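Right, I'll just put the structure down here and ask away after.
Heads up, one of the protein chains got dropped from this complex, but the rest are sitting where they should.
Chain IDs A and B follow the sequence of writing; residue 1 opens each chain.
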Amino acid sequence: MQPAVEFRNISKAFGAVQANADVSFSIAKGSIHGVIGENGAGKSTLMSILYGYYNADSGQVLIDGQPRDIRTSQEAIALGIGMVHQHFMLVENMTVLDNIMLGNEGGFKLASQRGAVEAKLREICTRYRLDVDPLATVHDLSVGAQQRVEILKQIYRSANILILDEPTAVLTAQETASLFEILRLFKEQGKTIILITHKLQEIMDITDEVTVMRAGRVVGAVKTAETSKEQLAGMMVGRPIQSELPRAPFNPGAEVLKVSNLQLKDANGVALLSDIDFTLRAGEVVAIAGVSGNGQSELLEILSGMRLPTSGKVEFLGHDLPYTGRTHADGLPATFRALGIGHVPEDRLRDGVIKDFSVMQNTVFGYQDAVKNRWGLFDYKKIAQRCAHLMQAFDVRPNNPDLRIGLLSGGNQQKVVIAREVAAKPKMMLVGQPTRGVDIGTIESIHTQLLRLRDEGVAILLSSVELEEVRALADRIIVMSGGRITGILPVGEFDTTRIGLLMGGMHKS
Amino acid sequence: MKKTELPRWATAFVLPILNLLSALLVAGLVIHLLGESPAESLRILVDSAILDPEGLAYTLFYASTFIFAGLAVSLAMQAGLFNIGAEGQMYVGGLGLTLVVLALDAHLPAVLLIPAAMIGAAVFGALWAFIPGYLQAKRGSHVVVTTIMFNFIAASVMNWVILKMIPEGQQNPASRVFADSAALPLLNKIMPVLGDTPLNISFLIAIAALAIYGVAVWRSSWGYQLRATGLNAHAAHYAGVKISRTIIVTMLVSGALAGLGAVNSVMGSTHYLSLNFPAGAGFVGIAIALMGRQHPVGIFLSSVLFGALIQGGFDLSLEKPNIPQETFIFIQGLIILFCGAMENFYAPAVMKLINLTRSNKGA
Partner (left out) sequence: MEDFHIASIIVSTIRNAPVLMFAALAGLFAERSGVVDIGLEGKILASAFASAAVAYTTQNPWYGILAGMAVSVALAMVQAFVSITQKGNQLVAGIAINIAMSGLTFVLAQFFFQQGGRTPDLRDARLADVTLPGAAALENVPFIGWLYNHVIGGQSVLVYVAFLLLPVVHWVVYHSRFGLRLRACGENPHAADAAGVSVERTRYLAMLVAGVLCSFSGAYLTLVQSGFFLRDMSAGAGYLALTALVFGNWRPVHTVLGCLMFGLFGAIQIQLEGVDLPVVGHLPGSLIQAIPYVVTVVVLAGLMAKSVAPKAIGKPFVKSR
């Protein structure tokens, strides 16, 4: 039987970056095929070529044994290829029905097809147990439901080859299990599924075969049953990974942070954070585990001064943080920094750096008033010295302080941000998703850096969607779900199932 | 190795020059269609505006106003704000300086009166920019539309004010003539070759303003925060910048700079406040900010270029009635289009050229 998809010698470069280099492998029909690799390995580029977003520089793509030149997503759809993106391609203020009809309206007058489409959608939902109301407006749906809408969209378009890009990044354990049930149903119906992920456990759980990519090339193609997580990880990175990082024995100092009854409601009165109570001590790492979108981002924003809580109290080093009497948080982060709170933001490019500024300019970002002379002008010699020192200590590459920081890799950008915050000698460090978009080699060095801070007595509060990271770094774990704390446990009691259940806590689905 | 990003010198010089040439090419085409020779028009323009010393003096005189207008728009642009209101701010700035002069020109010597009047111009210009700045910062009202509205409102208000200021029996719709102490010292005192032209010390003040702008924006903490706000307001907030305050202060300073632009023509040339004296200078400021890429040297060169266009355009319109001065408003629009909205039009071609020459050299 012909493979559903075959890649032959696919190469694609973006400027100086070779995203795919001579990639060749095939995907059997009616199988669930995993493509695994760390950030920047080239998996997304390859799938984008399959889906018609990009055109390969050289090589061939064969669908059902026939070479196909897929130039647009419309052509891919016509060939039965569907893609569920990591960031959903949905128009939030339209209904599910309208979103699915988009591009496929069947005529100038929408009304002529609406009834028929709605009926078909309901039928598909029943057949695959998708539980979606076609007339619901997308922004009213939970994240899990929105993903099901994406899947529904592909099925409606008669996709036979379904590509899922990091589908479980935003799902709880329960929702992931439901998704996998749906995928198994598809497989039974003879559909082919390509799962792009970096989560080794998922590969082992659901795939039949795995292709491992690294730096744009295929470095391994194995049957899942014949491999192990360790072997796959080794192939992904190219060397064995250290699983346990050195840390000093747990010896927390005085209480640094005390959060009491913190509440946050958005402009429509929807509760984003409810009844948040916890403490943090010096020399301790508390990691907030939870699927993104459950309040962790908002909590860190409040604690760093970027956002005001609706009510509640936060004491830092014995004094209340100055939220009261304000209508907005404009300028507040500067006050918090001055008090000794460092912040490595979750979305580095949106919040943490100015892409078009140089590395050196970014090393004073947030601290611009500390490096000026009495005329308000920058002391460039001092800044340059500091920058050189930081870049060396944190091994930032390339070692060019005048380079626009946007040109550095994600990992190096993150190193600059961390270096900058650490250099200010904070008493407490807030870190959002410390290794998002960071390659594995740098992940180790960032983890080492954070543990070193902890050993020096800094209180660290971090949030992470990666349970492995939580386990590697935390002394205590806070689990959040639906804007609430559903559990606090010491790392010694770490248990994936229990934490998964806590994460799934009061999550609507 | 093939380069994927244009080197600094290409973006700073080559592209702007290509853009300018494109605008002039389109203008030349229109001039040709109007039945005139573009080459001849250019010759008349250059003769009048650059080669003739008195014409050059006029060119630099106009440039003085344009530098302030260009600075006003450039500063706001650095913070991500598109201040279209420089025209109205300059107009109201003129009122500010007039009120000071009319009240004090009989009592103060020039050395005190002139700085006082300048402060008046700056304060009034700033005030006229305050509401749009405040509304953008606190209510999110787009500063483009509000400043345009304030231009129209300024026209109405100033119309009413100036008509009220006309002295008994005067025909000219303007205030009374200022006393001599309010006259800006002319540069032809030091350089007689400049002839009987209004080029005055505001040219020197404008250059000083350019220098201060350069230092403030690129070497000070305030300028750093300004640019961060313009590039990425989310991140600037993270970095502790007070975004609301930055927006409002930037608009105030921008308005003040536009207001200062009034000093040159009102106190250097006419010596009274007249209807519509800015005559479009505020809008020229937009073209200058875009063409000069908000850089002090770029602003200076662009201002001189526009000064030349105005001076040369005036003489040209006398010789060629088919090319009235409004033609230069059209050219202004073209420059804004090519230098502001199509700034990267030639980038791919230049990129190819650079890579070609590199591979020929055997890099």
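Keep this in mind: a residue touches a chain if its C-beta (ideal position, glycine included) is under 8 Å from a C-beta of that chain, and two chains touch if they have at least 3 such contacts.
Fair warning: this is a prediction, and the values are worked out from it, not measured in the lab.
Checked against the full complex, the one of A:45, A:413 or A:481 touching the unshown chain is A:45. In the complete complex, the hidden chain is touched by one of A:33, A:68, A:85 or A:281, namely A:85. When the whole complex is considered, the residue among A:63, A:79, A:101 or A:314 that touches the unshown chain is A:101.
Within the entire complex, the positions of chain A that touch the omitted partner chain are 44-45, 48, 53-54, 72-74, 77, 83, 85, 87-94, 98-99, 101-105, 107-111. Take chain B: the residues that touch the chain left off the picture are 30, 34, 82, 84, 131, 135, 139-142, 144-146, 148-150, 152-153, 156-157, 159-160, 163, 283, 286-287, 290, 322-324, 326-334, 336-337, 340-345.
In this text, only the chains that are shown with their structure count from here on.
Contacts from chain B toward chain A in the complex involve residues 1-2, 4, 215, 219-222, 224-225, 227-228, 231-232, 234-245. Chain A meets chain B in the complex at residues 15-16, 304-306, 328-335, 337, 343, 345, 350-357, 361, 364-366, 368-369, 371-372, 375-378.
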